[in-house]
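Take a look at this one; I'll ask things after.
Apart from one protein chain that is not included, each protein chain of the complex appears where it belongs.
== chain A ==
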Amino acid sequence: MTTASPVTTASPMTLATATIHRWTPVSRTASGALAALLLALAFAPFVFTPEATAKLTTLFVLVIVAAMWNALAGYAGLVSVGQQGFIGLGAYGVFLFVDRGVSPFLAVVLAALLAGAVAVPTSLLAFRLTGGQFAIGMWAIAEFFRLIVVNTPSLGGGSGRSLTDLSATDPAVRQAQVYWLALALMSALLLAVFVLLRSRLGASLEAIRDDPVGAASVGVRVTSAKRLVFVLAAVGGAAAGGITLASTLRVQPDSIFGVHWSAYMIFMVVIGGLGTFEGPIIGAIVFFLVQDWFGDNGGTWYLIGLGALAIGMTLWMPHGLWGTVARRRDLELLPVGYRVKTPVV
């Protein structure tokens, strides 16, 4: 490589001494803490009541769908209001496998992978649309999935179906098992997003997020990168649907395919910080707490509060809670970026 430089600046940084770093002391500590937290959470069923683990299961489902929607919108630039289509496929897909004698927990995983397979041909259709048309087109596709289920008698049609295979298990034991399943899938999906963002493709996804035209002009295969994230988001959404079914033991097409899922996802990601790894996790925790504290008393005020919070955040904190903090402090808890360093003289 030529190091002859016709252009020099008064910078102390030189090519010979510059090195690339990805981990920082802060991110090492934070990643270690997160791994320890996830490990500690595995013991929760031995410590907490079944009600508490059920609540945590709900939180894990929220974290999954928020992280997936963030990967989709925050990195691939695909704003979708139809991810509930994959959540529904994930839930109903469980029956496809259970009816063939597969254990329900394995069926949740298989159904998620099946939804990922369905996402490939779906992307061929959906990617013909862009922007707002894509967003609404995805909603139409979700409705299409719902109509297929409603018109399939073996899946219970419009009135839904129960997962009887798990009803025989002791509720406390079942709740713990579902909790572990949710924890394992959430950890795996967050790890998948993290690995993806740190891979060769990670910086390209951020480039697509910032400027898809510019990304293509430096050689990024924009469509295949988007497709990969689309498939991952489908797998994640479907996993959330499967967990929800295993947790509630009953599924109805109108609720599992409901567009309220999309509203939740958008809310959590916007609150937490779009296009950051940490943001959707924080957004999911905030949403979970708000739901937990205000959800029971008075639906109207709760909804008005949520709406006011969303409006306030977009007006005064457009980068979300985490996005604002990270920008101000140049902070990254999970290292997906790069830092160039030279030894300090």
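Please note the rule applied: a residue touches a chain if its C-beta (ideal position, glycine included) is under 8 Å from a C-beta of that chain, and two chains touch if they have at least 3 such contacts; residues count from 1.
As a working rule, contacts and distances are computed from a predicted model.
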UniProt protein name of the chain not shown, from "UDP-glucose 4-epimerase", "aminomethyltransferase", "Short-chain dehydrogenase" or "ABC transporter ATP-binding protein": "ABC transporter ATP-binding protein"
Residue in contact with the excluded chain [from A:Leu189, A:Val220, A:Ile266 or A:Leu306]: A:Val220
Contact set of chain A toward the excluded chain (per top definition): 1-15, 18, 20, 200, 203-204, 206-207, 209-211, 213-222, 275, 337-340
